[in-house]
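Here is the structure we will look at, set down as structure tokens.
Removed: one protein chain of the complex. Kept in place: all other protein chains.
What follows is chain A.
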Amino acid sequence: MTATEDNVLKLDPEEARRVRQERLERIGKWVLPLAIMILAIWLWDRICIWNEIPQYILPRPGVVLQTLHDDAGLLFSSLLVTLRITFLSLLLAVIGGVGLAVLFAQSKWVEMSFFPFAIVLQVTPIVAIFPLINIYINNQTTKLLLCAWIVAFFPILSNTTLGLNSVDRNLRDLFKLNGATRWQQLRYLRLPAAMPYFLGGLKIAGGLSLIGAVVAEFVAGAQGQSSGLASRIIEAGYRLNAPRLFAALILISLTGILIFLVLSLVSHLILRRWHESALKQER
């Protein structure tokens, strides 16, 4: 409403400049990254031509696109395998992370006792743990899931724990005054209060579960046991099939971006009515 009024009103130079600036920023937000991306791809193509780089070292973008189309069947079935691990591990990370956080929130003693274990799991590189997992677990899917889960669950656990513990003290008193049970306090106060923190953790965990899945496949795939995108990349590397390698890489990146966008959207939809992070900037 104010926007239309602004257009009708005679604007002073400062306001006019601000309106112009805002319009430019709105367009630029989309056009600029796209333009840079196209320029980069064009430059990539030119560099291949100018330096006469052979296809098995650096394929031209067009060839990669062609491969993406020609090998679609193979690549997408591999993508599905990777996606299955990714989403299953993300789901388990949410269940495990939130479950543990709720457990930690029940008592400071539990948190003090067990949080260090979570940190140990987080800081030890998964690639270094994998050989052990490989010895102890036979089932291929379980192996990959466990790896991806270890990588992804920590941000959810640590963020949700933080959220459950950052409830306004007066609100806590209010619940106490009204004789709320522990469960009511969790259900009506602490869990909703932790939601923005949890969603922040979820956004990080989404990307990490994909990384975890791919890394796990890599380590497993090196032993010839996997059929996900990572094993396609290793295979293509052995065969000097650079176009397919690039195609697989692009698929992984796009998947990661898509996961991030979807989780951002979910987060926005849940928080849009009340949380500062989701509110439009008001002047």
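Before moving on, here are some points about what is shown:
By definition in this document, a residue touches a chain if its C-beta (ideal position, glycine included) is under 8 Å from a C-beta of that chain, and two chains touch if they have at least 3 such contacts; residues count from 1.
One rule holds for everything that comes next: contacts and distances are computed from a predicted model.
The listed options are "tRNA-specific 2-thiouridylase MnmA", "Sulfurtransferase TusA family protein", "NADH:ubiquinone oxidoreductase subunit M" or "ABC transporter ATP-binding protein", and the UniProt record of the chain not shown names that protein "ABC transporter ATP-binding protein". Of A:F175, A:F198, A:F218 or A:F246, it is A:F175 that touches the chain left out of the display. By the touch rule set out above, chain A reaches the unshown chain at residues 168, 170-171, 173-180, 184, 188-189, 192, 195, 273-275, 279.
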